[in-house]
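The other protein chains are all here in position, but one chain of the complex has been omitted.
As written, the chain order gives the labels A and B, with residue 1 at the start of each chain.
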């Protein structure tokens, strides 16, 4: 059993999803790993890692719209009977910043993926996404770490 | 340190929870693993994996009801001041399909469990559940992967 650590960089383009599944496959391949765990960590508190559908693009649009709708900019209404309006105290970095922290905590910052014979164990309709929650273009770094076994000829 | 990969199949019965803790224990036992990480991946985008209470069944009923209430079928109200009504664009696979994708992204598609001496490290009141979000009966596949050490007599 061996380990490898690296970082993958992505340039995001406002709120939305970047399919990183192929980048992960390449990372496994280039390092000649056969089977193991690929542990991903987003090094940021305003974007997420998530697994969701890769077929109808409306799924991603609806996901983004839903998250925007339950975590609005500036203020939100509670689900209590009185429907109080609450404003964020952390607003200095932009109206989209605190909502981005909340969206991150409602989804995932890290993901553990299993791979066997170089293939990430995902269903036919699944992809791994970097989910950007900020509206500005951002450089995002994902820490990638494998614990696993290498292909026979590389042992 | 050794690895094993397999798949567990479950037949769900509409929205709700299936306690899979015992199936996971059996998988560890049958493969003679002593201690390690059991990495679970649901191969679907409309059901989840979650750890929650195994005692009062009302906890699971309230969890399901809450999720149905904040991710309704067909359309939902935003938490913005104007309480706009938003309809899903992805509706072709049934009124429960897009809500199921959203519920999946609000919970988990994968889980990493630690086990020691064959026992999954969970609290007394915890169980691991497959959480079905679709209303129809579905065959669901969970990928199971262990990295760990085998019992002494099997090494």
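In the analysis below, a contact is a pair of C-beta atoms (placed from the backbone, for glycine too) under 8 Å apart; a residue touches a chain by one contact, two chains touch by 3 or more.
Please read these numbers as outputs of a predicted model, since none were measured by experiment.
Among B:4, B:28, B:130 or B:147, only B:147 touches the chain left out of the display. Although one chain is not drawn, the whole complex shows that of B:6, B:22 or B:69 it is B:69 that touches it. Residue A:39 is the one among A:39, A:58, A:116 or A:151 that touches the chain not shown. Although one chain is not displayed, its contacts with chain B can still be listed: residues 1, 35-37, 50-53, 56, 58-59, 61-63, 65-66, 69-72, 75-77, 79, 85, 106-108, 111-114, 116, 121-123, 125-126, 147-149.
Within chain A, the residues in touch with the undisplayed chain are 1, 3, 5, 37, 39, 41-45, 70-71, 76, 78-81, 83-84, 86, 88-90, 92, 98, 101-102, 104-106, 108-110, 112, 141, 143, 145, 147.
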